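All protein chains but one are shown at their positions in the complex.
By letter and in written order, the chains are A and B; residue numbering begins at 1 in each of them.
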Amino acid sequence: MIRATAISWRFLGIALTVLVGAFAVFMVMKAAPGDPALVVLGEQAPPEAVAAFHQRYHLDAPVLEQFWFWFAAALGGDFGRSLTIAGGTSITGLIAARLPNTIFIGLYALVLAVIVSLVMGTIAALRRGRVADTVATSIAVLGISMPDFWLSYVLVFAFALGTGWFPSYGFVSPYQSLSGALYSGFLPAFAISAPMAAVFARTLRAALLEVAHREFVTVARSFGFAEFFIFLHFVFRNALIPYVTVIGLQVRYLLGGVVVIERIFGIAGVGSLMVDAAFGRDYPVVEACAITFLVIVLGVNFLVDLACTFLDPRRAH
Amino acid sequence: MSAAILEVRELRTRFRAPGGMLEAVRGVDLDLHEGEVLGLIGESGSGKTVTGLSILRLLPESASTEAKLLRFRGRELRGLSSEAFRALRGSHLAMVFQNPAGAFNPAKTVAWHLSEIFRRRAARGHEAGAREAVADWRTAAETLLREVGIAEPARILRLYPHQLSGGMLQRVLIAMVLALEPDVIIADEPTTNLDNIVERQILALFRRLQRKVAASIVFITHDMTVAAALCDRVAVMYAGEIVELGPTAEVFNTPKHPYTQGLVATATALSAGGRLREIPGEPPSALERLPGCHFAPRCIHVRAECTAAQPTMRGVGAEHQVRCVLYD
Partner (left out) sequence: MPLWRRRLGALKRNRTALAGAVITALVVAGVTLGAELMPYSAVDMDFASILTPPSWVHPLGTDSFGRDVLTRVLYGGRISLLISFTGVLIAAAAGTLTGMASAYHGGLTDAALMRFSDLLFAFPSFVLALFLMVVLGFGVQNVIFAIALVYFPIFARLARNTTLLIKEEPFVQAARLMGQGALSILFREILPNIAAPLVVQASVGVAFGIVIEAGLSFLGLGVQPPTPSLGVIMADGREYFQRGPWVLTLTGLVISIALLGLNLLGDGLRDLTDPRLRRQAEL
């Protein structure tokens, strides 16, 4: 089947990108100033200790060999050990523990953004030019103009500190309690979702209006189909293609927002791990986090691409 | 003379445009008789497509249409609510569009399009149509596709519009319109975007089907040879109004309006392989509103009274009318 081969090729492409990306990350990290040995053992460490450290972590081998050691281990699931911030803990373990939280918040934000944008975008398009449209579009423009970490403070101020409806800090893992996660995760997810919802809503509105002018809509009307039927199957259905495409494009910003939000709300996710590692100069952890994010982005792009192929028959052939 | 199934009086359509108000249709009168093919001839920009769209209320919001009279089978259409009018579309008044590639939903198969057509047909409770249950539509669809000249209907049904050629798509579109068994079909240059061989096939198809289904057709075209082959009567449109109307043979053999004469001369010169004698000048832009006859600037017979006031239609034969002061 045509699709299966195309999908496998895409998969190969992604694997290749991850390999090259990991390589790039590793190499760039090597260029960073500072000797990890000194960071861990202290500036005054005796040379023998430093040498032993280097030997233990293959830091004296040629760079390419180092990469190979590291990558091979990574493929086996071992990203090495944290140097400073979690002294000696398996990085894979660290990330594995935190990844579900990041993904939960990310998905939560995405779902909120999609729901809000579907409603707002559709209303704005249907009531084009009228009050509802202006209101929705203005809200959208405002939404895009707010840095999400600022918005989160505004939300905290309004809904947590002021009224006490939501917690201002802390996050309950979904494994412990799903309702707890939904509750404690609402403000952070909402903060991240706002700018995204704005972009989605504008895209949907523009797409709906553009498709509504296409000839096949007039033709459908000439057959006497009901307006709602035409809207659903002709206009909305075809507007989904650019809409879903934009969702894919926004994931990069979503993950960026997650990093800061995790820090603000004290969510134990991969983002806050990366920030902690950045402060602690724990390079292996930073590398691992960067690559984790890379894989997530590529994975989501792949899924979005798949969705678009289903939505747009012209792409499948 | 059979009864008029569609009566239009003083149809006017305006568009809001950055430069002002565009008057695309300036007072069109026509009658479509039951079972006939009426040709609507004109060059691009003459307002013929807009006329068709106006009758069916298919224009965008920036357009406004008004008429003194718009009757279908004696029933006044102007006051109808959009819901009531929608019920008439497709089942009684239908349109065949000129760009088949743009007429289909790119996200859906041909089968989906046809099944929805059949569902529409069943929904309106037409006695003949109600006999085919919706579940049965596939057989009916395949028969219909074969009638419009598609050899492998089952295969075509499974395909998406972008996988079919223009000629194929136009056949499917015609099949879809016919499936609804409308009383009036407005065909807007259905063969313009197709190459010559396919064009001839589609025209032959039209002739066959019109006789079979006995629909009344308004056939919009800029091609006089096509009109001559297919139409019983023709109406010639210029700058948003009808300037000549009558039986095809009569209008083409003895054109009365200077514009029609020019058209006929050009067409005969072309087919005879002679030199192209163009009518000098250009039609007025839709933004201009001339006080008198709109053809006056290009007319070789122009007189003072032509620019004074709008000429009205005058009779020059049993069913032949002209909008020109020459025939007082």
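One rule holds for everything that comes next: contacts are C-beta pairs under 8 Å (C-beta built on N, C-alpha and C of every residue); 3 or more make two chains touch, one makes a residue touch a chain.
Since the model is a prediction, treat every value here as computed from it, not as a measurement.
Contact with the omitted chain, checked across A:6, A:119 or A:146, is made by A:146. Screening A:165, A:229, A:279 or A:310 against the full complex identifies A:279 as the residue touching the chain left out. Considering the whole complex, the residue from B:3, B:17 or B:84 that touches the absent chain is B:17. Considering A:33, A:47, A:76 or A:129, the position touching the chain not shown turns out to be A:33 (whole complex). For chain A, the residues touching the absent chain in the complete assembly are 17, 20-21, 24-25, 28-29, 31-33, 141-142, 144-147, 149-151, 153-154, 157, 161, 213, 251-257, 259-260, 263, 274-275, 277-279, 281, 283, 286, 289-290, 293-294, 297-298, 301.
Keep in mind that, in the parts below, only the chains that are shown with their structure count from here on.
Taken together, the chain B residues at the contact with chain A in this complex read 53, 56, 58, 60, 86-91, 94-95, 97, 99, 102-108, 116-117, 120, 124, 160, 162-163, 173, 176, 180. Chain A contributes residues 213-216, 218-227, 233-234, 237-238, 311-314, 317 to its touches with chain B in the complex.
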